[in-house]
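A protein chain is absent from this complex, but the other protein chains hold their places.
To keep things simple, chains are lettered A and B as they appear, and every chain counts its residues starting from 1.
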Amino acid sequence: MGELLTLPLSWGSFLTFVLMAVVLLLIILFMVTYAIYAERKILGYMQSRIGPNRTGKFGLLQTPADVLKLLIKEDVIPEKAERPLFKLAPIIAFVPSFVVLATIPYSENMYFANLDIGVLYYVALSGLSVIGIVLGGWASNNKYSLIGGMRSAAQLVSYAIPLVISAVGVVLMSGTMNLMGIVERQSGWFWNWNFIPQILAFVVFVISAIAELNRTPFDLPEAESELVAGYHVEYSGFRFAFFMLTEYVYMIAMSALITNLFFGGWHAPAPFLEFIPGFIWFLLKFCGVFFFIIWLRGTMPRIRIDQLMSLGWRVLLPMSLANIFVTAIVMEIIKAING
Amino acid sequence: MKGLVKGLGVTLRNMTKKKVTYKYPDEPMKMPNRFRGVQHFEPEKCIVCNQCARICPTECITLTGKKNPDPESKVKLVIDTFDLNFEICILCDLCTEVCPTEAIVMTNNFELAAYSRDELFKDKEWLTANNTNVREENNVSLLKAKKGGAE
Partner (left out) sequence: MALRTEELLLNVGPQHPSTHGVFRIVVKIDGEIIKEATPVMGYLHRGTEKLAENLNYTQIIPYTDRMDYVSAMTNNYVLVSAVEKLMQLEVPERAEFLRVIVMELQRIASHLLWWGTYLLDIGAMSPFLFAFRDREIIIELFNELCGARLTYFYMRVGGVKWDAPDGWIEKVRDFVPYMRERLKLYDDLVSGNEIFLARIKGVGRYDAQTAIDYGLSGANLRCTGVKRDLRKDHPYSVYDRFEFDVPTRTEGDCYARYLIRLEEIKESLRILEQAVEMFPEGPVMAKVPRVLRPPEGEVYSRVESPRGEIGCYVVSRGKDSPYRLKFRRPSFVNLQILPKLLVGESITNLITILGATDIVVGEVDA
């Protein structure tokens, strides 16, 4: 797919690009549908119950049925809500989540854009979704959603910083921000994968990623039991489906990013297993990270907003800064030893 | 950290254990025999003593009797209409507890949702026809008499 990027821009190649983007969108929608199904089933199994199993065989048609229900619902907009902002908020929240998928390489040959600033692009764009959430909270004209929107703005902004700084440790080790390059430096055995040398960055990154995704234990903006669904309490039907879609597409994108940054992307754990296509390894690791995020949801209680802030600024940020120093020092020492 | 990891272990181990979901609409749920469901009425046994109507805490039973067309039997009145307003019945089973002839007894039927409120006004025909899953122990004093008599 990389060769496609080097074609001269003509109507034919433009249509090819648009077609591939549409195909990716459809694949992502399909994956989100079954990600929701997987989450419900896994949570059910953890709670001694079967998840959905009546709609369709094994409940496979449950999410399409839910999506259909959401789509045919009446479009309710509260009377005093700001209509243009209310309608705009889900779109602003969703578009960055889909756009960041372009920078992630899924295997050696499957990538959409080989950006040299891949990591930075990802974090910058995911910050744009915050605007959508805050707009949704404000435009709903509801005190609960306002509080939810404010909490979410504080949370997403504070956790974007440890996210980026812990990724800097990985960038230092790999020497490039290009995601393809980062993955290529992790070839070989599984102890080359970045999560072992960069264990501190790994822990900080995973915690910040879960906070960025608004998932338990950091799901205050949509705390179901306090704020009755926080910033999307007034949204129903299709617009609510957009917010849900945003959350799940981000989960997919973030799991893919964690796989690429820390688990070696499409490389096998051992060189003799390289005959299995890289995409399968990518998928397996991606599913492992995804399962871990769902597992946390089934187990942990929610953290309080002031504890969240103090965790982000007073624990994660110093840890990630310390990680950069240690990485830089160790790299200089290794360079000095090697001559 | 240790507490968090222990919690994660509990949920992970629980994934392999047996699930507790009942396969409810596919397999019927069997209630124990003493379960208090909707009532069953047998008009032949009723002697129109009005005890059930008097004891009902919400006054949901209304009944009328008529003179017994059979002049030989000792029973003076037979039941003419027997209405049970199921909207306000609280299923307390006091009516079955006081009925001296066990004319009104409870069944184990609990699937009683209806599409219209009219269907919740149970009359004599409905209550007589509702004779599945009838409860065995109803009036406790009669039960002791039966047991005492049998021995």
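Quick note on the criterion: a contact is a pair of C-beta atoms (placed from the backbone, for glycine too) under 8 Å apart; a residue touches a chain by one contact, two chains touch by 3 or more.
Here the structure is a predicted model, which means the values were calculated and not measured.
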item: Which residue of A:90, A:298 or A:312 touches the chain not shown here; value: A:298
item: Of B:53, B:75 or B:94, the residue in touch with the unshown chain; value: B:94
item: Where the unshown chain meets chain A, residue by residue; value: 43, 46-49, 143-144, 147, 216-217, 219-220, 223-226, 228, 297-307
item: For chain B, the residues touching the chain missing from this view; value: 1-4, 6-7, 9-11, 14, 20, 31-32, 34-36, 55, 57, 90-94, 97, 106, 135, 137, 140
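We take it that only the chains that are shown with their structure count from here on.
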item: Chain centre separation in whole Å, for chain B relative to chain A (CA means); value: 55
item: Chain A to chain B touching residues, read off their complex; value: 42, 45-50, 295-296, 298-300
item: Footprint of chain A on chain B - complex, ascending; value: 4, 7-8, 10-12, 14-15, 17-21
